[in-house]
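Below: the structure, in structure tokens.
Excluded from the complex is one protein chain; the other protein chains are retained at their positions.
For chain A:
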Amino acid sequence: MTLDDYLYYIILPVLSVSILLVFVRFVKGPTISDRVVAVDLLVTSGIGIIAVYSILTHQPTFLDIALILALIGFLGTVAYSFYIQKRKNK
């Protein structure tokens, strides 16, 4: 089993199933905090998929995009929690 087969038949299906499960939590999500954590996890799974495609297509440029996405996803989660906290304090 080569690395490409391993990535195609094991890593990508696992990431896809995890994105589906997280999306179920995102749709159901009883509170807004569940949805914020679900969005953060969706971004993280997307970073994993970008990394896999960067290996498969031999394009190191994709890793920079994954890095930017990680930083922006972190900022998004921080901003969401900032405003949730602000609303609770009122």
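To be clear about the criterion, contacts are C-beta pairs under 8 Å (C-beta built on N, C-alpha and C of every residue); 3 or more make two chains touch, one makes a residue touch a chain; residues count from 1.
Throughout what follows, contacts and distances are computed from a predicted model.
For the chain that does not appear here, its UniProt entry gives the protein name "Multisubunit sodium/proton antiporter, MrpB subunit", which is one of "NADH-quinone oxidoreductase subunit L", "Molybdopterin-synthase adenylyltransferase", "Periplasmic chaperone PpiD" or "Multisubunit sodium/proton antiporter, MrpB subunit".
Chain A meets the missing chain through residues 61, 64-65, 67-68, 71-72, 75, 78-79, 81-82, 85.
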